[in-house]
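Complex shown without one protein chain; remaining protein chains in place.
Going by the order they are written in, the chains are A and B; count residues from 1 in each one.
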Amino acid sequence: MNEHVLEVRDLRVSYHTPQGPIKAVDGVSFDVGAGERFGLVGESGCGKSTTAMALLRLIQPPGRIEAGEARLDGVDLFALGEEELRATRWSRLSLIPQGAMNSLNPVMRIREQMADAINAHEARQQPRELLQRIETSLNLVGLPHRVASMYPHELSGGMKQRVCIAMAISLGPRLLIADELTSALDVVVQRVVTQTLIEVQERLGASLILIGHDMGLQAQLVDRLAVMYAGRIAEIAGITTAFEGPLHPYTRLLISSVPTIEERKTLQAIPGLPPSLLNPPPGCLFHPRCPFAMERCRVEAPELAEVEAGHWVACHLYPGTTGARP
Amino acid sequence: MLFRNRKFLIGFIIIAILVTVAIVSNTLTEPALRRTGSFLPKLPPASGWPLGTDSLGRSVAIQMSEAILKSLLVGLVAATLGTFLGAVIGFTAGYFGGVVDAFLRMLIDVFLAVPSLLFLILIASLVKGVGVLAMAVIIGMFAWASPARQVRAQVLSLKERPFVELARLSGMSGLEIVFRELMPNMLQWLGANFVNAFIAAILAEAGLSLLGLGPQRDMTLGMMIYWALSYGAILQNLWWWWLTPVFGLICLFLSLYLLHLGLDEVSNPRLAGRV
Partner (left out) sequence: MTAPLLEVRGVTKVYASGVVRKRTTVALEDFSLAQPSEPAAITTIAGESGSGKTTLARLVLGFLSPSVGQLLYKGQDLAGMSKREWLDYRREVQAIFQDPYAVYNPFYKVDHVFRVVIAKFHLARGRDQTEKLMAESLEVVGLRPDEVLGKYPHQLSGGQRQRVMLARAFLLKPRLMIADEPVSMLDASLRAMVLDIITKLKTDLGISFLYITHDLSTAYQISDNIHILYRGSVAEWGKATTVIELPKHPYTQLLVESIPIPNPRRRWTERVELRPEQELAAAETPGCKFADRCPHVMAVCHQARPPLIQVGADQHAACYLY
């Protein structure tokens, strides 16, 4: 049995507004194995990006991590002091945030930005060695060396994203988190960038958390999938099971709403709106929109429980979803 | 809704109080009391003359009631002129583009580059015998360039927005779009700009008056300070004569600034510390 690289337990993150706290992440737990590709999917506002930011402790006020543990190779990230945290970021745990390519410094050349990332974590390198490492990183992502001397605006979107990947892996992290890596890119470029990401991840032997809302990409790339809804996890399953035998009603509706070129069919819409995270409904957060809602769902929130090997669901339709915690 | 903002409310109250007191005391004062020699000169504040008297035997309190209103008038006229002119020019340049825009843009740049205070001094010194309104107009002449540039920039950016395209698709004409779609979005900004111009105009007037270039025959806060200094009020320790108008200016400035901050916060809730 693989040691888990990441173990998240009961993560809770809230944003404190004058109207009250918004429970962006409300009790999220999951594990990521060594070398595994783990997908985190959900619609906008479900809390997937917040989860990623929380793991790197990048949540700013009025947001706050209220509770939970996140163990990276056994070390609780939330218990680390400032110095250790800084050392952990980039070198053991890396994030490519949403819109990363737009955050590249427009007035610095690529190699300077990559050098910054490396120097911030390791003792000052010899310029030649630094350049060597930068060129190696660029090679890994399939970019030519001359990119190092270019400015961000001279590169295309796909190239910028690959630079971001190169920067994120420059210190060989154990876990890489990519948040909406390709949503602004064209289809062909998207394929090339995701291809690069996978190649890099496999070569490093790192684990990957792929966050996004594109179910097609998740199907193509990840080993296991977690579906989030309104700040909680609805289901975690192996990717094939998730698509062929989803258990949670939300997952089922989500899968059948995805357009595909495999067949022309009527796409399933999910009626209603996601719940307010400020005043969430009692019981299961999905019950107002669920075609299978029972009395119990209105009152009691289901817990995430393992109903088959490796398949976790939070739904009252399935036995064993009360009390059992992952 | 605007009045629920604390800063705006406080600012508004201060100004309201000043204006009301000034108007009331103005109407209640007999014209005879305004003339020089109506009181004994250089008297410190006492019950008959609550803010003291100056070297010419006039009540400082009576002067203040007139001066506050006159200063506010200068601010009002100059700000209105500047903002209105600026808005019209900005809209025209932004919406119509082309040659019109090129010309107006040049005009705006010229007026912006010009050191307005120096020019104000120059003009004020050339024009003999300015009255309050003339002052206001002169100051207003230099206040339109900044709003014009910003309005133009706003219009240029709003022009490309999808809701403007939608308006075109709905059959609206260019002019209709400017007035019904673009203008309302600018009102808040124009309001803030107006308050800014107001403050700047009052201070400009005070500055010019201090230099002796003010409306000699009228009483504004700036002129009061000017007279006080000319008659050596500081040296003779007639503190009530020069301190009062200075304090008045500070009050006006603070209250208008609070109004401005309040307006800013209402239009941009993030400034108020809310999410």
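One rule holds in what follows: a contact is a pair of C-beta atoms (placed from the backbone, for glycine too) under 8 Å apart; a residue touches a chain by one contact, two chains touch by 3 or more.
Please read these numbers as outputs of a predicted model, since none were measured by experiment.
Across the complete structure, the visible chains that the omitted chain touches are A, B. Touching the chain that is not shown, out of A:120, A:267 or A:299: A:267 (per the contact rule at the top).
Only one of A:10, A:135 or A:214 touches the chain withheld from this view, namely A:214.
Against the chain not shown here, subunit B presents residues 161-163, 165-172, 181, 184-185.
Hidden from this view is one chain, which touches subunit A at 43-44, 143-144, 147, 154-156, 158-159, 186-192, 194-195, 213-221, 239-240, 242-243, 253-255, 257-262, 264-270, 273.
Everything that follows uses one rule, which is that only the chains that are shown with their structure count from here on.
Inter-chain spacing, taken between the CA centroids of subunit A and subunit B, is 54 Å.
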